[in-house]
Structure formats: C-alpha cells, structure tokens
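Working notes for the structure below.
Note that one protein chain of the assembly has been removed; the remaining protein chains are unaltered in position.
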Amino acid sequence: MALGARNWLARRTGVDTLLERMRERQVPAAGVTHYMGAMLVFLFLVEVASGILLLLPYRPDPANAHASLVAIVGRLPYGALIRGIHVWANHFFVALLIAHLCVTLLLRRFREPNELIWWSGLLLLAVGLGMAFTGSILPWNQNAYLQARVSSEMIGQGPIFGPWLKHLLRGGEDVTPWTLNHAFGFHTGVLPAATTLVIASHIAFVQRRPREEGVATIPAHPDFTARVAAVATLLLVVLVSLATFAPISVGAPADPREISTGPARPPWYFLFLHELLRAAPPRLLGVDSAKFILGALSLLGLFVVALPLIDRKGSRITLFVGSFVILIAILLTGHAVL
Amino acid sequence: MPFSDSLRRLLSAAALLSLAGAARAQPAATPPAGAPAVAAPEAADAGAPEADKKKRPERDANTCFTCHRTLSDKKLRVVAEEYENSVHRDERIGCVACHKGNPVDPTVQAHDRTMGFLVRPTHPQISAICGGCHEDPTFVRRFNARLGVDQRKLYDLSRHGKIAGAGDQNSPTCTTCHGSHAILRVDSPNALVNRRQAKELCAKCHGDKEYMKPYGLPATQPEKWQKSVHGKAFAEGHDKAPTCTGCHSPHAGTLPGTATVAALCDRCHQDERDLFLKSPHSRAFRKLGLADCVPCHGDHDVQRSSWLAGMTPDSACGKCHSKDEKPKKVAEEVARILTEIEADEKAVSAEVADARAAGLLVPDASYALDQLHTSRIRLIATVHTLDLRQLTDDANQAKGLAGEAREILTKARRDRQLERRGYYAAIAVASLLFVLLVAKSLELARRRRRSEP
Partner (left out) sequence: MGEDDPEGQGRRDFLGMAISGTATALGVMAVYPVAKFLTPRDDSGPKNATLGKVDLFLRGTSKKALVGERPVLVIRLEDGSFRAFSALCTHLQCVVGYSPERKQIECPCHRGVYSLDGQNVSGPPPRPLDVLSVAVVNGIVTVSET
C-alpha cells in the first residue's frame, strides 16, 4: 500500500524525480559546514513552526503583550513547552550561525567561486541576528524594553547608517508602542520571508559549486539525509528536554518609569560588544568611544565582506588573524559571563 | 466665527494694556519735604476704599521696613529680613496693618505711641489684630479667593482660644504657630505650619511634659502618633495619612459640633464606621459616653488591628467583656474566623509561590489569590458589625475562593504530570528513531565501502 501511495504521488508531483536527483548528487562526506548548514535549516523550520503557533495567541501591543505571554505559558496547554522550544532553538540557531561562519572563515572557503555563498551567508547572519533581536523585544518585559532601548542606541552609534538603523528599529526616534509593533512585523513577516529567500539562494549557490577534486563524497540521499535526520532527531531531543526542564522566565512586565535594575545585559551574542563598551574610556582618539568601537567593528565587518576579493589565495594570515579575533571575542564573552 | 472672536479679544486686551499704561504715567504727587522719595500711587489702589488704603500703604512708603532693614542691631534687623520673605510682603500688606502707627507722615516720629503704634502687640491682642483682616471676606478674597475667614471664630471656640482669651500666656495664639514676621503660605515647604511639620509644631508644647503639667495633659500624644500606623504611613510619604491637623482641626481642636475627635475617623474609614453604626456597640458606647472607635483602636497610637478581636490578654474585647459569656463567645468566634482566613490566604500564597518556583506559571490561581485577599480585607471591615451570620457567610465565600485557587493549582500540577509522562514517551520514541537512523547511516556507509573497489 505504501508503494501504491508513492506511485500516486510520483505521477502527480516531482517527488520521486527529486529523490533520484538527490541520489546522484554528491555531498562531501566529512563536510562539517554541510552538516551545520543542514542543522541550521532544521532549526529554522523548528522556529517557524513554533513561531506560527506562538503568534496566534500573542498580542503585539504594550498593554497586552506580556499578559498574553503569561497566558500562553501559564494557561494554554503545552504553551510553556512550545515557547521553551522556540527560545532554546533560537540560542542554538545563533550559536550555530556564528560557528558556521567561523569554520567557513578559518577553512578559507570564501575563495572563488564561493563568493556568492559567502555573501549570502553573511546576509543570513544579519537577518538571523535581526530575528533574534526583534524576537527578544516581543515579550515586552523589563529586560526586553531595556534591550530595545540600549541595543538600538548602541546600533545608532554606528557609522553612516547607524542613526537610520536605529530609527528603523525603534519605529521612530524613541522607544514607543510603535517599537513593539515594528518588532512584531519584522519578526513574524519581513525577516522570515527574507530568511527563506536567502536560505534558498544560499543552498542554490552551494548546489552550483563544481565538485572538488579528491574529496570523499556521499550521495545526498539516502546517506546524507540519514545522517542529517539522525543529528536532527538528537537536536530535537535536546531542545525538548531543555524546554521541559530549563524553562525561561517571562520576567516582569515592562515599566518604562522604573530605573534599570543593574546594567542592561544584552543577549549572550552581543556580550563581547557590551564588554568592550564597558571597558572603554569615554573618548578614544578624540572620538566618542561608543562611536569609535562601533566604527571599528563596522570596518571589521566590511573587511569580512570583502574577504573574497582581498584574500584570493586564502592565505594563512586570514587564518591567524581570524583565529585571533574569534579568540578575543570568546574571551570577552567569557569575561562578561563570569 | 472663531477668527473675529479672537480678533475682538486681542483688541480688548490691547485696550486694557494701554489704559493701565496711561494710569501708570500719571504725574507723581509732590513728596513732602524731608521724607524719602515716594512713588506714585499704584493704579490698583486708585479705586480702593479709604479704609483699605490704610491697610496697604504704598510699598516704597513703607518707611518702617526701609529703616529696619538697615539697622545694625541684629534683633531689630531680623524682623525686616523675616518680613521680606513673607507672604504679607508679597501681597504688599505693610507693617502698619498689624503694628498701626503712621509711617508716611513726616511730622511724626518713628514709633510714636500717639498714632496708635504697638511695638509688641500683647498676647490677647494678637488674634484680634490678625482677625482684623482675616475675618473680612471682602478683604481676604482680593488676595486669595479660596482662603477661609473662619479661623478666628474657630480659634475662639477652641480650648487654645478660650484660655488664651482668659489671659493664659502659655496657650498658643496666631503668631505662636504661624510666626509673626516670617509668615509663609501654608503649603510652602518652609512654613512652620506646613502639614509635613505638623507633629513637630504641635509637639513643641504637647510633647513637653513640664509644659503640659499645669493642664493635666500627658505629653505623649505626638510620640504615640509617630509610632502609630498613621504616623508610619505619613513618614513613608503617604500624604493622605492623617497628621495632627487631619483629625484635630488646626484652629478649632475638636471641630465644633462633633461629639469627639473620633467622629472624624470616617473621613477615611467610612465603610468601617457605617458598619459599626449597625452594631450593638454603637448604642452602648453612646450610652456610656464612649467615643466610637477609640475604646478598641486607641486614639493616637492606632496600630494594625486584626489581632484586636478575641479573648487573649492583648485583645480589645477582653477589656470590657472578660466576664460576659455571650460576648466572649462572639469574640472568640470572630477571632477564629479571622485567623482561619488569614491562615488560608498565607497557605494559598505559599502554594502559588511554590508553583512559580517550580516553573509553573498559573495566572488564574494568582487572580483567585488576589480575590481572596480582597475578601479577607472586606471581612476585617465587616467585623465591625459583630454580625456572626454575615461574618460566617463572608468567611465561607473567602474559603470558597481559597478552594478555587487550590483546585486550579492542583489541576495545573496534574496537567504537568501528564505532560511529563508524554515527554518521556516522546523522548523514548525519538531516541529509538535516533538509534535507527544511526544504524541506517552505518549500514549505508558499510554498503558503499563494500561496493567501492
């Protein structure tokens, strides 16, 4: 009967042709970036699924946002589980994004003909961080409000586009109910659509890459899919366990009048920047230190974007400099955490 | 049409301004020889009746002030300095208003007694002097339309006023509290009579044991109030909490017409008083000449009251009813009900907190807890009726709410247990799937290795 169903589908859709193509397509057997990428796609799908479920009972206006979150977690059956999966998957997603980038950089895989893959990947990093940031505003608890304020202020210190980006993120000059609405619109509409498009193009670019010589490969189906499915299942088990046994607090509803209790801690992936800003003196080289640091980071970012054009041979310098920068970032983050 | 309206208003305003300007430009009266230069009379005085003019001499003709301000003797200079910052100076009420005399006539010596000048008005004279302006509504309302004019009348009816009028120099008069020269608006932060300093002001006499001895009054009230729930709330910044003037009228002591100060408790505690009036105590107290709230709650040292009911040595009921059977039973029942509901609320609150600590957020239970709390507060108010039936009904309602909260929590915990079981089942299946997939991957790898040469 299963065979009959498969035939029925095969005649009407292209499923079996797709599977055949995948049997022929070869994937590097030990391509760590391929597995990371597959996990990222899986995590994205988990986020989309849990996100759609969460957006149904959520109210995106400041008066009701936190209350609706409390209702989801406290009153809706399995609401806490679904929200927990969504939040923990986000942490894994960002961690994996950064790791994927670092590995690709250190292996110097940005060289030709992979420029488009590199750039679409960087774009994915941007929208991924954008989704994480806008998502962290939605609970509209004390932490979310402070983050909306402080992070957008931080971004506003960036060069050239800084103030414009800050205006865009805030939905105005100041943090207002519009900020929450904007965050919601971006998080549930604009950014998921953009991410889907960029993921599709990223995978398409990867597919177009010519076969590398001397690299052991396996068929995309069933070998690669089996391995990916195994890791995905494991990841799912981890996510559900964390969501069940390590719930994340909903916090207290945002009260803009309340003085920030302690320094506003950004999410862990911004902690290195937070440390830099804290340790810096008020002025550096005659410029406001926040502007200086963000300017320097933007320059670094530009450099990373331009890497395929600058470092055509994938020299060791990139490896050393890259490792060094990554190490510094890890140390800063560790220092902030401890 | 709005435009012509505003145009009309603009023209009237311009007309008024030009008139005022013209009035100011009148030629000055020839100043009398020998006296300091005198400015022209203010336009505002132009239409005022004669008597008013005496009360408000032109500012620059206030020669008392200009002379005293330059004196080297500090004691004499300070009166001018104090006056300079006072509300009387702001309103251009001059020295003459209280001290009489004539500062304008150059032929008259300063402090000439023949002009009716009073260097230091005597104690009994003071309230009459202040009352001269402050009892006159037409006069007062020109400066402050909202200021009352009954202060002197109330003062005369009060104990302070009566014994001051009989010659007692120790009893306060207007200047004792308001100051003589440095008189500020009551709501000014530096005013001696500012509400925030009421206790300090009254305690100057009423907190002084020696001072109060001749009157047979204890000097404990200010301290008692400070330790009371009212005093503590006031110190924490709750401005609506009563200080001395909240219950004792600042000028009248006990307000005329009220039987006791306790009649004022219902300015804030209206529900409790209404309920009390329905109780058998209300009539009994009246017959015995007892004030309403005081026998149980105290007067100055009111504390939190939920422990008052019952027959323990500390309780209020025992003060009168230690030998009466029926009242004893009622008191014990009331105490029992209150303790039970309080214990219920504490228990439910702890359960909700425990649930939250375990990661179980149950907003419905928190809501029921809030309702329970409200119910308990209402119950405490209802105690004043001593109506056991009503109390038992209300208590049952509160217990119902506690039960509701507990039910919700139990259901939440049960749901979570079910979810956990589902979780373990799902994890088991997923782990199995993982193992199978790993086996499949290994199998596929083995196959490939075998098929490769």
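Here are some notes:
By written order: A and B. Residues from 1 in each chain.
We take it that contacts are C-beta pairs under 8 Å (C-beta built on N, C-alpha and C of every residue); 3 or more make two chains touch, one makes a residue touch a chain.
All values reported here derive from a predicted model rather than from experimental measurement.
Across the entire complex, the residue among B:Leu71, B:Ala235, B:Ala353 or B:Leu432 in touch with the chain not shown is B:Leu432.
Contact with the chain not shown here comes from a single listed residue; of A:Tyr35, A:Tyr78 or A:Trp268, that residue is A:Tyr78. Take subunit A: the residues that touch the chain left off the picture are 2, 53, 56, 75-79, 81-82. One chain of the complex is left out; on subunit B, the residues touching it are 364, 419, 422, 425-426, 429-430, 432-433, 436-437, 439-440, 443, 447, 450-451.
Just so we're on the same page, only the chains that are shown with their structure count from here on.
Separating the centre of subunit A from that of subunit B, both taken as means of CA atoms, is a distance of 56 Å.
The residues of subunit B lying in touch with subunit A in their complex are 359-364, 415, 419-420, 423, 426-427, 430-431, 433-434, 437-438, 440-441, 444-445, 448.
The residues of subunit A lying in touch with subunit B in their complex are 70-71, 73-75, 77-78, 80-81, 218, 222-223, 226-227, 229-230, 233-234, 236-237, 240-241, 244, 247, 250.
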